[in-house]
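Sharing a structure with you now.
Every protein chain except one is present and positioned as in the full complex.
Showing chain A:
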Amino acid sequence: MMLDDFMMRATLAGIGVALAVAPLGCFVVWRRMAYFGDATAHAAILGIALSLALSISVFAGAMAIALLMALTVNLLTGRGYAMDTLLGVLAHSALAFGLVAVSFLSGIRIDLMAYLFGDILAVSRMDLLVIWGGAALVVALIGWRWSALLTATLNEDLAYASGIDPRREQLVLTLALAITVAVAIKVVGVLLIAAMLIIPAAAARPLSRTPESMALVAAGIGSVAALIGLRAAYIFDTPAGPSIVCVAALIFAALSIAGSLRTSAS
């Protein structure tokens, strides 16, 4: 059975994450919320510590805290602090509390590195199920709200005039982000989730004329990065998650240079 091969499971996990983050990553780029992804991911460490302490699933714990974090940010925005200050306070304090909480778990040995940088080669069949289930959920959620989200991203008043509540759309995005973070932790780890959100979307920009094509191209670039990155990690014996991000970054660089050459030529 092909799922017996750990490389095959890792590849499927990588592609699953790449597909889920592509449309979401586009919105993160368009709405300039790159740091929001970072903050949600950092908060997830606290969720992991709590879920180990309470012996519940890591996925559920990470998602619950990521969600809580996202809702808190939603609630606190526009109340005196700038968004980046607020995210900085919440993200780093959640990370610190998480690391402190982990140190209390004396009875259990946990490999923190595995959660910071991901451990895609250790993906089990069950993990694969969670990843693809989560990815399908995120893609369905974003696909369902796509036009409304796009309108709210362009301009809030334009959304209101079309009968769309931009705050509700923001909530949908936040929810999708929390699910994605929880799903992707195993694959790329907390520190690199934001990279997988942003780099393929940014790389897709010069190739796209419509928002839809940008999301599709981003999904393609993310998948290619996962394939090549895993292969490279296997050949050069490098850590898998970071290798995937490196390949995505190289694709971004190549497409950006090609894009600017084309612009200056025309």
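The rule is simple: a residue touches a chain if its C-beta (ideal position, glycine included) is under 8 Å from a C-beta of that chain, and two chains touch if they have at least 3 such contacts; residues count from 1.
Following the convention adopted for this analysis, contacts and distances are computed from a predicted model.
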item	value
Chain excluded from display, named as in UniProt, from "RNA polymerase sigma24 factor", "Zinc transport system ATP-binding protein", "Carbohydrate ABC transporter permease" or "Alpha/beta hydrolase"	"Zinc transport system ATP-binding protein"
Candidate in contact with the missing chain, chosen from A:Asn74, A:Ser208 or A:Ser256	A:Ser208
Which of A:Thr153, A:Thr174, A:Ser223 or A:Ser243 contacts the chain that the document leaves out	A:Thr153
Given A:Ser162, A:Thr238 or A:Ser260, the one touching the chain that is not displayed	A:Ser162
Missing-chain contacts mapped onto chain A	29-32, 147-148, 150-151, 153-164, 202, 205, 208-211, 213-214
